[in-house]
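The structure's right below; bear with me while I get my questions together.
Note that one protein chain is taken out, while the other chains of the complex remain in position.
To keep things simple, chains are lettered A and B as they appear, and every chain counts its residues starting from 1.
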Amino acid sequence: MPFARLEESMHWKLFDRLASMVIVLGGLSLIILISIMGYQVWGRYVLNDTPTWAESLALLLILLVSLPIAAIGLRENFHLGLDFLTELLPRRIQIALRVINTFVLLTFGLAMTWHSLSLVSGTWNRNIPLIGVPQGFKYLPLVFCGILIVLFMIERLAGMWSHGVLIGEDISDEGN
Amino acid sequence: AELRGWNTHVPDYPVSVAMDKFGELVAQRTEGRVKPKTYHSAQLGEQDDAIEQMQFGGLDFAVFNLVPLNNLVPATQATTLPYAFKSIDHMHRVMDGNVGEVIGKHMEDVNMVALAWYDSGARSFYANKPLKSLADLKGLKIRVQNSDVNVAMVEALGGNATPIPFGEVFTSIQSGVVDGAENNWPSYESTGHFEVARHYLLDQHTIVPEVFAINKTTWDKLSGDDQKIVRQAAIESATLQRKLWAEREAKSEKIVRDAGNTIVELEDKSDFIAAMKPVYDKFATNAVVSDILKQIQAVK
């Protein structure tokens, strides 16, 4: 993946830090998740008092693990996709496609942020049973995901711009 | 106009048959001006999601249980509190009267118009241990739905409330993760729970109605004549649903009784009702809720 490697060399320092913060948050959530499930079993068999909040809280945490990290996945290029076809195309068209894709994903990120915000506000008046926090909490990780996608796609476009891709010059010898 | 309907049950379930009947009646009587189509088996999402979609305008009509509406429309809480209704017939009389109208008014605040009330039976406790009176519930691990009222109810009755996904209840009872659960006759029978929890205590703690609701935006777009047709068709479908439900209940009851399960009918539920005081103190504080409760009790 020639572009992917090239893009990684153009990542912004500030966003590197942001990405590692998200990873730390996700990792902590995973560890808390495992602890909650362990505690639930402990509560049921040893304390004879099942924590009724455990399940609902775990469902919130899994979203916090998955959605923001999925946005990181776009930056780190770890998602599954079909790139064997585009790799057969002439270099120029490959570049054009990459730019278009980045715009598509940027738009999608904006849509995700916008509509998830309406989901959050539209469900804020309703509580999730057994843990008593607003239903809107469910959709907050989606908002984070959307914002991160937007930021990372801007970063990618800026990187392409600085290498002259957007004004039609070829980027570099790398990957040719 | 094509109307999109949501339903959680499989196609041959009483609710599903009645909703299809609604679609048929409306299409016929409006001469195709309004064509309702119901998507069964929760194809368009689970109940909580469908309620949200209804609010946001993604659905035109649906049949919802009132429990998941509790947090959204507090007035519905009155109908879901334990022992609020005396019997299923009592619930029908209440909901077809003034109380139904009052709750319907409150539902308009969240973009829904209540057209008719369906039946979802009465839920009672069952366990794999003898269950004859209130004392037997003490210390039992009882599976409950994800609802604050249900957790509080089981705890007030001395049990240990355990939320478990519905699909895992069977193996959980079988292996002793929980001692029992609570549900109506058809669910008790069709899930096979009656084979692993052979004691059924008919305390009928909750008799929760289901609402046939239509999206208010959709409703307002219909002409006055079509509104009348749609409302009438919903009411007729409710009559059909209640009849089919009663038949289904009788069938399930026969299967369970033939299997030799211990069925205990409660002559006197006053100790169960008395135990509910902390639940009512906690959940019936809202003025709207306590007012509706009074009205429910006033209906004979």
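We adopt the following convention: contacts are C-beta pairs under 8 Å (C-beta built on N, C-alpha and C of every residue); 3 or more make two chains touch, one makes a residue touch a chain.
Basically, contacts and distances are computed from a predicted model.
Student: Going by UniProt, what is the name of the one chain that was not included in the view, given "CoA-transferase", "TRAP transporter large permease protein", "Glycine cleavage system H protein" or "DNA-directed DNA polymerase"?
Tutor: Per the UniProt record, the undisplayed chain of the complex is "TRAP transporter large permease protein".
Student: Among A:37, A:133 or A:158, choose the residue that contacts the chain missing from this document, as touch is defined above.
Tutor: Checking the options A:37, A:133 or A:158, the one contacting the hidden chain is A:37.
Student: Please pick, from B:133, B:171 or B:297, the residue that touches the omitted chain in the full complex.
Tutor: B:171
Student: Among the options B:46, B:225 or B:271, which residue touches the chain absent from this view?
Tutor: Counting the whole complex, the residue in contact with the absent chain is B:46.
Student: Please identify, in ascending order, the residues of chain A that touch the omitted chain?
Tutor: Interface residues of chain A facing the absent chain: 23, 26-27, 29-31, 33-34, 37-38, 40-41, 55, 58-59, 62-63, 65-67, 69-70, 72-74, 76, 78-86, 97-98, 100-101, 104-105, 108, 111-112, 115-116, 118-119, 122, 138-139, 142.
Student: Take the complete complex as the reference. Which residues in chain B touch the chain that isn't displayed?
Tutor: 4, 39, 41-46, 48-49, 52-53, 56-58, 164-168, 170-172, 174-177
As a convention for this text, only the chains that are shown with their structure count from here on.
Student: Just how far, in Å, is the C-alpha centre of chain B from the one of chain A?
Tutor: So the centre of chain A lies 39 Å away from the centre of chain B.
Student: Any idea which chain B residues touch chain A in the complex?
Tutor: Touching chain A from chain B are residues 52, 55-56, 71-72, 139, 141, 146-148, 151, 160-163, 177.
Student: Which stretch or stretches of chain A touch chain B in the complex?
Tutor: Going through chain A, the ones touching chain B are 44, 48-50, 52, 55-56, 118-119, 122-123, 125-127, 129-130, 132, 135.
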